[in-house]
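Before anything else, here's the structure in question.
One chain of protein is taken out of this complex; the other chains stay put.
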Amino acid sequence: MRNKVLGVVLAAFCLLANPALAADKIKILFLVSLTGPWSVFGHEQERGLQVALEELGNTVGGLPVEIITKDDQGKPDAGLQQATQGVQLDKVDLITGLSAASVMMAIAKPMSDAGVLMISGNTGPTPLAREQCTENLFVVSYEAELMAKATAVYMSKVAKSAYLLSADFQAGWDSLNGVKEFYKGPVAGESVVPVSLLDFSSDLAKVRASRADTLYGFITAQAFIGFVKQWGQSGLGNRGVTFHGGVWTADDLSFPAEGDAPIGMLLAAHWFPQLDNPANRKFVAAFHKKFGRNPAMQAQQQYDVMMLLDSAVRAVKGHIEDRTALRNALRKADFASARGKFKFGTNQFPVQDYYIVKVVKQSSGELGYELVTKILEDQGETYMDRCPMRW
Amino acid sequence: MIRDGAGTRDDGGRGAARQGAWLLVLALLLLLPMTGEVFFVRFGARVLVYALAAMSLDLILGYGGMVSFGHAAFIGIGAYTVGILALNGVESAFISWPAAIACAGLAAAVIGALSLRARGMYFIMITLAFSQMLFYTGSALHQYGGDEGRRMPARNSLAGFLDLQSETAFYYLTLAVFIGCLWFARRLVASRFGMVLHAIRQNETRALSVGIPAYRYKLTAFVISGALGGLAGALLANLNTYFAPAYFEWYLSGDLIAMVVLGGIASLVGPAIGAFTFLVFQELLSRYFEHWQVIFGPLLVLVVLFANRGIYGWFAGGAQAKPARRPAAVSPRPELDAGA
Partner (left out) sequence: MIDGPFLVEELLNGVQLGLMLFLMAAGLTLTFGIMNLVNLAHGSFYMVASYLAAMIAGLTGSFLLAAGLALIGTLLLGAAVEVASLRPLYRRGHLDQVLATFGLTLFFNEMSRILWGSEPYPMSTPSWLSGEVQFSSEIYYPAYRLAISVVALAAGGALALFIRYTKLGSLVRAGANNREMLQALGINIRLIYTFVFGLGAALAGLAGIMTAPVLTVQIGVGDPILIVVLVIIVIGGIGSIVGAFFASLLVGVVDTFARLILPMLFGNEMGAPLASMALYVLLALILIVRPRGFLVDS
């Protein structure tokens, strides 16, 4: 028995241990949701990463790159554990990916305190753009509240009366508060529904009873496809109600599953595949060639993360151990973003344009976007002063 | 049958070998920080926290025959007590850990008092219902981060005795707490109280007929288990310096049940082995194989089908041990007849 115990314990420890000395390469922890409620986003980020690495020839700023992919399962506890493992055991140089807000909120402070650089390719929780901002976190995607702001500013122009629908979780409440702050028209009603709600017919009935001409919706994770289908089946769109929301509600990931239901939806976006600039044409073409469809925003964001990192590592001539220099190089954001223009605010969140796009059936028969208007220009955090960082 | 209640006691000639084995395990645990690898130390603390949680569940699951599917409720309460106190300026572990134990114990008293009349599947479901209510309560506390949870400013302080911000110090403290609780739990199940509990699990009707107030005994066990769960929750919040409604979730209750059965039910040490195995598998398999659940799922089925005394039973029992000699580890099948 002694031998059995000893053997098991030792074997376990040996397997866990990994020779972990970074030499002439850059080691990146790609921490994303591969399972759990945000897995769709995580896998799309992975595709964006692949396209970027192919374009860069598996190097970043001239250094060979090693990617260690970890699944955070969308759970804060698991995410923190995986991040700790990556930093302490695998000795990674930085963390990217970051699909889920709850995981981001759990790891931001301990990783930042430990001096670990994080570059988010998807989630950008508003608290981290304000009081809790940190020099070790760069967010390349967008700030959660600004997507709501873009929608709200547009709704103020077109809506007579709006019904607000949101999922009962922190990001949903943040978006709801963002809309209420910036939407100036009358609110006909408001519903906050469970995150994993299956049947929206009751809420759609409330929308109709309220006689609103505009529905703002923040439904994500595993519920939004069901919501979009039921929205289509409810016929509200044919009865003069317009849906407004974030671009993830209907994108190239979900179009096949949603059928024609999202046609006519007005969505806020910081990027969309039809955006016309050289970098974007190159990226979309490469993605389309590899995966046979247009990318969704998570792929684009992760692609931009790698391009940004490439520019910064190049600028410090591969001396990634000099974190201050690397940070300063990242802050310059000297890369060709597929969004056209891109820069960081002092909170290290993007200052960028936001658009309103409409879901249309393209001549090819597939769904796509049509630009309605550029609603916010060079938009960064509304209350930038709340982040004490200065540079 | 009642005399066999202390099924964890050493029996007969293999005692010395077993003692040697335990000393070896203890030595390995004490020496772990000497590896100098901070990740192992942290991982060790994590295993010990989950081991404590699983052991506290084993008290009612294995010894009391109460299949609770809501043990996460007490982990969550412990974590939230510590977290909320910390965010309101109470940083001393001497205040907030006892508070966590007390709150979890109190919650267990209320939940237990309301649930214990239900049997079998009905008991499983009512405990699940209470933990789900607490889950939604946690998600509704927007000032504490809603569903995303909140960070604690730092680990609790032990006022000069130990600096818990150090991973090694925290590991040793967790180890001490775990060993203390294990000692307490072993004494408890071997005591008269433990024997009566065992008798009730074997046959509640008979216990009632000889005048044992079964309900009161079961409730007491439930409260003790919940209080220990609260302590595990307090440690978990400190380990991660983070608390969130995820600690209330039924997935966690399910994981804890899996740890208990995997390691060996009604053995107290078994659940700790189960926690170790579970977490090592989760970390290891996921490290080398993205679709690790394709392996882990069938593994659970195999353990249930072919090793129903768990890993501990396999180690400690050996092939020759007759089932009748280890009743606590063999027949914790409390509600074979329930629900029909």
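As written, the chains take the letters A and B, and residue 1 is the first residue of each chain.
FYI, a residue touches a chain if its C-beta (ideal position, glycine included) is under 8 Å from a C-beta of that chain, and two chains touch if they have at least 3 such contacts.
Here the structure is a predicted model, which is why all the values come from computation and not from measurement.
Partners of the chain left out, restricted to shown chains and counted across the full complex, are A, B.
Set against the missing chain, the residues A:Val103, A:Leu128 or A:Val193 yield one that touches it, A:Val193.
Checked against the full complex, the one of A:Ser156, A:Ser202 or A:Gln274 touching the unshown chain is A:Ser202. Although one chain is not drawn, the whole complex shows that of B:Val38, B:Met133 or B:Met195 it is B:Met133 that touches it. Within the full complex, the residue among B:Ala118, B:Leu162, B:Ala190 or B:Ile212 touching the omitted chain is B:Ala118. Within the complete assembly, residues 61, 67, 69, 114-115, 117-122, 124-126, 128-130, 132-133, 136-137, 139-140, 142, 250, 254, 257-258, 261, 265, 291-294, 296-301, 303-305, 308, 332-336, 338-340 of chain B touch the chain that is not shown. Residues of chain A in touch with the missing chain: 34-35, 39-40, 42-43, 168, 189-194, 196, 198-199, 201-203, 205-206, 209-210, 222-223, 225-226, 229-230, 233-235, 253-254, 256-259.
Everything that follows uses one rule, which is that only the chains that are shown with their structure count from here on.
Between the CA-based centres of chain A and chain B the separation comes to 37 Å, rounded to the whole angstrom. Here chain B touches chain A in the complex through residues 17-18, 20-21, 24-25, 28, 35, 37-40, 42-43, 46, 139, 142, 145-149, 151, 240-242, 244, 246-247, 276, 280, 283-284, 286, 290, 293, 315-316, 318, going by the rule given at the top.
Those residues of chain A that touch chain B in the complex are listed here as 1-2, 4-6, 9, 12-13, 15-17, 34-35, 69-71, 75-77, 80-81, 84-85, 88-89, 101-102, 105-106, 109-110, 125, 168-171, 173, 195.
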